[in-house]
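The complex appears here minus one protein chain, its other protein chains still in place.
For reference, chains read A, B and C in written order, and residue numbers begin at 1 within each chain.
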Amino acid sequence: MTKVFDYAEVSKHNTPESCWVILYGNVYDVTDFIAHHPGGSKIILQLAGTDATEEYDPIHPPGILEENLKPEAKLGTINPDTLPSTEKSPAEESPEESGPPDLESLLNLDEIEEVATKQISRKAWAYYYSAGDDLLSKAYNNTVYRQILLRPRVFVDCTKCDTSTSFLGHKVDLPIYVSPAAMARLAHPDGEHGIAQACATYGAMQIISNNASMTPEQIVANAAPGQVFGWQLYVQTERAKSEAQLARIAKLPVIKFICLTLDAPVPGKREDDERSKNIGSNLPVRSAVQDGGSTSQTSSDPKTPAPKPSGIGQSLFAGTAADLTWKTTLPWLAKHTDLPIVLKGLQTHEDAYLASLYTPQVKGIILSNHGGRALDTAPPAVHTLLEIRKYCPEVLNRIEVWVDGGIKRGTDVVKALCLGARGVGIGRGALFGLGAGGKEGVARVLEILKAETETCMRLLGVEKVEELGMQYINTRTVERDIYDGPAGLERPTLWAKAKAKL
Amino acid sequence: MTKVFDYAEVSKHNTPESCWVILYGNVYDVTDFIAHHPGGSKIILQLAGTDATEEYDPIHPPGILEENLKPEAKLGTINPDTLPSTEKSPAEESPEESGPPDLESLLNLDEIEEVATKQISRKAWAYYYSAGDDLLSKAYNNTVYRQILLRPRVFVDCTKCDTSTSFLGHKVDLPIYVSPAAMARLAHPDGEHGIAQACATYGAMQIISNNASMTPEQIVANAAPGQVFGWQLYVQTERAKSEAQLARIAKLPVIKFICLTLDAPVPGKREDDERSKNIGSNLPVRSAVQDGGSTSQTSSDPKTPAPKPSGIGQSLFAGTAADLTWKTTLPWLAKHTDLPIVLKGLQTHEDAYLASLYTPQVKGIILSNHGGRALDTAPPAVHTLLEIRKYCPEVLNRIEVWVDGGIKRGTDVVKALCLGARGVGIGRGALFGLGAGGKEGVARVLEILKAETETCMRLLGVEKVEELGMQYINTRTVERDIYDGPAGLERPTLWAKAKAKL
Amino acid sequence: MTKVFDYAEVSKHNTPESCWVILYGNVYDVTDFIAHHPGGSKIILQLAGTDATEEYDPIHPPGILEENLKPEAKLGTINPDTLPSTEKSPAEESPEESGPPDLESLLNLDEIEEVATKQISRKAWAYYYSAGDDLLSKAYNNTVYRQILLRPRVFVDCTKCDTSTSFLGHKVDLPIYVSPAAMARLAHPDGEHGIAQACATYGAMQIISNNASMTPEQIVANAAPGQVFGWQLYVQTERAKSEAQLARIAKLPVIKFICLTLDAPVPGKREDDERSKNIGSNLPVRSAVQDGGSTSQTSSDPKTPAPKPSGIGQSLFAGTAADLTWKTTLPWLAKHTDLPIVLKGLQTHEDAYLASLYTPQVKGIILSNHGGRALDTAPPAVHTLLEIRKYCPEVLNRIEVWVDGGIKRGTDVVKALCLGARGVGIGRGALFGLGAGGKEGVARVLEILKAETETCMRLLGVEKVEELGMQYINTRTVERDIYDGPAGLERPTLWAKAKAKL
Partner (left out) sequence: MTKVFDYAEVSKHNTPESCWVILYGNVYDVTDFIAHHPGGSKIILQLAGTDATEEYDPIHPPGILEENLKPEAKLGTINPDTLPSTEKSPAEESPEESGPPDLESLLNLDEIEEVATKQISRKAWAYYYSAGDDLLSKAYNNTVYRQILLRPRVFVDCTKCDTSTSFLGHKVDLPIYVSPAAMARLAHPDGEHGIAQACATYGAMQIISNNASMTPEQIVANAAPGQVFGWQLYVQTERAKSEAQLARIAKLPVIKFICLTLDAPVPGKREDDERSKNIGSNLPVRSAVQDGGSTSQTSSDPKTPAPKPSGIGQSLFAGTAADLTWKTTLPWLAKHTDLPIVLKGLQTHEDAYLASLYTPQVKGIILSNHGGRALDTAPPAVHTLLEIRKYCPEVLNRIEVWVDGGIKRGTDVVKALCLGARGVGIGRGALFGLGAGGKEGVARVLEILKAETETCMRLLGVEKVEELGMQYINTRTVERDIYDGPAGLERPTLWAKAKAKL
């Protein structure tokens, strides 16, 4: 017999000593959970005694509630007639209700971002748009592609054009994949599953975020035949949690590899995101397959407490381990998964070289500065690619090298491939597509990029992606900015040392 | 006995099943033609049952109607008294009627573009102004000239200055020619023939566009003694059509060469032009000596239909062949014309070198990125010229090298000539001149460029164009950006292979 | 028996012949002092016959009045009831009284400067903000850091991060110190002592300005255990005054070194500061431990009088010696202080090398262009660091090298340390922090920089500051701009000469 509560009763329990919330029509006593909430206690207390469904839903995957609360925490149900009528803040809740946008009329990714920016909440925008410090790396990620000139050849039959390729041996129709981007339901209820549906239409690969707002099972549901997924792992301080996640992923055969993220062991400083915490109510941010734990960013000096984590980006870091190393992490991972590993977030040729020594466990690397969201003035992937070509080109033969960051045009895709990348990831592009039009918006993003990529290949006189190479691009203006400091000059010694350490 | 129709009767035939249109006072049944219209069926259907003359006229050369419709398609004439009075949309149709501009007061090409932009329709502007993607190559085409410094010599008698030169042995008064620019009547009723008249006044060469809005015969009518023309060929998928065009051109002795365009085998992505399709009525775009055929830009993947062609630029590509090659196309061309060939759209030294192996059939090349309208971030002609000078300077002796793109000043003309170009083409400049003042506007453009070129030559201390050379320019800032990748470094091998293939 | 004056009586004495002023309720006859006022006579005469306390107070340290006036100059006290009620100019005096800013909401140094700019007087802003001529060096000081890319390493345990280091053997918690910035009380009554308190909280070093608006004794009062101070010396033309200052400093054991400033022997041209003299009343500017003397900037040509000193910056230079040399000044200094010397304002590798020959007296150098306030287009410290690395890297082993100028982010701090700097100074940052929120504002500045520095170190994979090095940064774009003229090329000869001169 479920007990039915009146709202007046629930609303009295709004203190740390007795804290109730209403979720999906049920009434929960979360008093004991307050201290363990990865997003912090403050956020829960702000919603104590109220119906928190609207704030809770878009950022928590289903099932997470049951995993974290004891059965007796569920006290009963709410009498819906006693709920107060909600008044939406017009600025925050109903941005521009000018009807669904005409996706056909959006001709490029900038226009899609522009539409999405108007459609989604300020908080979602801040989380997606933000990047480290002064956004210099975010900007350079894109402009570095503009510095590269193309070299079209003429008198080449270009009636046919084939954008298909393979990732780790799995055939895909596009050299473009969707990067592990968190919290997709903030942009649109279609969420990560909507991205998966768009990817199915275009034969594109998707890497599922460790902080997805839907469960992996939901995301890969009804995958198309041959559809390829990867799954992103942020190793948790409590390793058992990660191990449980890996076991869960192992049951989903469409997930073909683990993408271990290394470029953000601690969160970058994303001021736009931090500022958004002051807008509207604080959202209790929670990720999909992750179970709390305390933040690793403790100040080294007890006198000076570090600024409190704030913004969605900071909250997502709760529990993430900062103590990963070549020596300890890869062997541990080998024990808990048979899937091949792709290391994400390499930014120097030294690390690319090191990674290439870990075959066959490591089958690929993603050159990434985390979309400029981690360390500002970190190098764009184009730099790291050129570094590799200069100092250790053999890496490109040993493992697959993927890149992300700054891709806005098909010409960007083609340039990355000419430089030696096997594929390119889009993160914000997919999220803004989702924000602009749900799964159809993501499909429009892929449609545009595919068409631009084909036009570029044809005008270069190239039929298949494997034909693309350095003879089709002029990288002079970028090459003169590539690192040539000690690590590059003394590499024979360094390489010898690296191998000896294995 | 011609039948006379009332407008009420015609206007009933506005469906795919029965589609009539009024053109020049005649009534046509175009039902059977809808599916064959190169500009697409949608455009015809929008005008079905109405008087389409105003939309049809400025972009279709005379005679094209008769060529495409069977005699029985002409049903009769319209009773003019039954026509509805037209109401022009003021924004689109009567831009700024502040009287004809004072051409003398326009001092440079930017000012002429500014005036033309106000005078011509939004649709015409979009077609002329647009370029690929983000317009980076279009902008760089011009700014790269600004990066080059001049080196004036003093104490040189500069009382005389002679801008005359020759193209393929034909004397001209200017090293400047009008590039094959399509659809001139969109800018002004004087159209391509107006350009020809202005060229006659200044002794300048003109290359007639394959997509001109007047017939070649109209354009070259009343040519001045010694006036020189070329004719641009876009090879059609249905080769017989191109062969017929070549035969027709052979009858016009003032046309001295065939300019085979290679830099746009598929259309670039010109978003300004694509956007303009949504402005006002859709124009049924049709080119002068071209007879339909289906677009070659078919998607390689049936699941993902390519975005539909739109904008004038896209429509013009209908029927254009994308399967041209050195091996097949030049021999085919040799069978159908005795005129010398100029290859337009080369963007790499490799292709320039290859072209130079095809003398004597190929007598010239035009370094061009199609005014930035094909592939964005393609190199400007200045880059390709410097590449040729670096890797295969002998090309400059074997064939004539012309350039286009970005020319706005006499100093730009002189710099191109110093770099080794024999002549420079202007495209948008001529069209905007036409838009600003008809044939007098084009003449003003040539007058300005001629005067600026003379002033520049005199201040350099140069009397004749053949004296211009690398000692008169400082190209340091551009030279360090020139391609030096594998194709350049391994050129001896490449050249050997290229010759072996012949 | 103190005589009590009415305001009416005092106000009659407002001429050079008889000049009285009211300060802190007392009436002084300053007629004899007018000619000796370092800030010029004009300023005193403007305030003659009035209560000058408000203008005098924020820029004169306590005790300075008594030091400069004879006892008999104090005539008596003012009857406060006779004073006119003051009317503040709203624009100048009450800038924005929107309450104290929420320091937590200010996320970076730019935002703090923005808030401070609104809080402080226009005159204070002009003095802090201003720099030489066109502010080119000031801007470049910052942007040069943005030109340097970071090279984050992955798979490095970054749970711990330690920003502590030492300056001249004294342990500090931060590699960041507060530069000798003058006139802090213009920004906030907390003044230089407030800066000291903030430094105590974060274990940061502070260098006390020679032109502080508080006495050294006040500033170091209640220093925290282990807190480290330096004291800046501008050598006075009347050396005896400097000698007296050094003797006074010797009594303060928390002051660990003398920072001899060399980069501004004559004042730069700070136009913003000069313009501010025309705003509101002229302030009689006076520094803390400095006793007048005439300006050394005399024109070499009696026909052409140099523009009069104006602005706070100019006034502070009164009495500063311009005749310092390696040969004479260091030996003189050795006679009057046992403290180690840090030379501030070196801008070439030649001078850095020379300084390194003067160990052990000279223990450190500060590469500085005086915040861009002395000579415009002088090189930023990053240039000088790279010059040293190129031409005389041994300097970095012989003496400590500190830098200042342009630091706005933790990444800037880390980059300077990677280049070989032992520490970085912030000047305007601390003053704007003071302006934004007094000592708490300075603390917020240090808190932000510490947190940003830690985030940067962790994301690079670095635990301790001594691990930072050139392998963590890419300086290609800066390196190609580094001086390589004769002084660099002929350095072996130059070095030999330099040593021979010793």
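Following the convention adopted for this analysis, contacts are C-beta pairs under 8 Å (C-beta built on N, C-alpha and C of every residue); 3 or more make two chains touch, one makes a residue touch a chain.
Treat the numbers as computed from the prediction; the structure is a model and nothing was measured.
> Using the touch definition from the header, name the shown chains in contact with the chain that isn't displayed.
Touch partners of the hidden chain, whole complex considered, are B, C.
> Touch as defined at the start, partner being the missing chain; which of C:C161, C:A378 or C:V401 qualifies?
Answering carefully, the residue with contact to the hidden chain is C:A378.
> Which of these, C:S121, C:Q227 or C:T329, touches the one chain of the complex that we don't see?
C:T329
> Pick out which of B:V156, B:A247 or B:A496 touches the chain that's been left out of the picture.
Going through B:V156, B:A247 or B:A496 one by one, B:V156 is the residue touching the chain not shown.
> Just to verify: which one of C:K12, C:R480 or C:K499 makes contact with the chain not shown?
C:R480
> Who touches the missing chain here, B:I148, B:A355 or B:V413?
Of these options, the touching residue for the absent chain is B:I148.
> So that we can see where the missing chain sits, which residues of chain C does it touch?
Touching the chain left out of view, chain C contributes residues 133-134, 136, 262-269, 271, 274-275, 278, 296, 299-301, 303-304, 306-307, 322-326, 329, 343, 345-348, 350-351, 354, 369, 374-379, 383, 480-487.
> For review purposes, identify every residue of chain B that touches the missing chain, sorted by number.
On the chain B side, contact with the omitted chain comes from 104-105, 107-108, 146, 148-163, 173, 201-203, 409, 411, 447-448, 450-452, 454-456, 458-460, 469-471, 473-477, 480.
Criterion: only the chains that are shown with their structure count from here on.
> Under the document's definition of touching, what chains do chain A and chain C have as common neighbours?
For chain A paired with chain C, there are no chains in contact with each.
> Please tell me the distance, in whole Å, between the geometric centres of chain A and chain B computed from their C-alpha atoms.
The computed centroid separation for chain A versus chain B comes out at 45 Å.
> What's the distance between the Cα centroids of chain B and chain C, rounded to whole Å?
64
> Residues of chain B touching 2+ other chains?
Within chain B, no residue contacts more than one other chain.
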